[in-house]
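Please read the structure below before turning to the comments.
For this view, one protein chain was removed and the others were kept in their places.
So, chain A:
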Amino acid sequence: MLTKEQLESYWRENRNLMLLVLFIWAIVSYGAALISGLLNKIVIFGFPLGYYMGAQGSLIVFLLLIIFYAKSMDNIDKKYGVEEE
């Protein structure tokens, strides 16, 4: 059994991680869309960056975010001893 403080601290770490993940999630989708006109001036291998972010770039970041969150939560679970067998 964990103490009340430990439970709260576990949840706080989880919440901060969640906020970080959603912050990046918002930046690569909405943030990039808002300035996509500017980003389109940068062209890499024929891809205007603003269009690319909406078509593929943000999607790849989404996947990395989920993996990052799952891995970090694994570590937090272990730290507090609440991981499943």
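A few points about this structure:
Throughout what follows, a contact is a pair of C-beta atoms (placed from the backbone, for glycine too) under 8 Å apart; a residue touches a chain by one contact, two chains touch by 3 or more; residues count from 1.
The criterion applied here is as follows: contacts and distances are computed from a predicted model.
The UniProt record for the undisplayed chain lists the protein name "Cation acetate symporter", from the options "Fatty acid desaturase family protein", "Cation acetate symporter", "Oxidoreductase" or "ABC transporter permease". Contact residues of chain A toward the unshown chain are 1-2, 7, 10-11, 14-15, 18, 21-22, 25, 29-30, 33-34, 36-37, 40, 44-48, 50-51, 54-56, 58-60, 62-63, 65-67, 69-70, 73-74, 77, 81-85.
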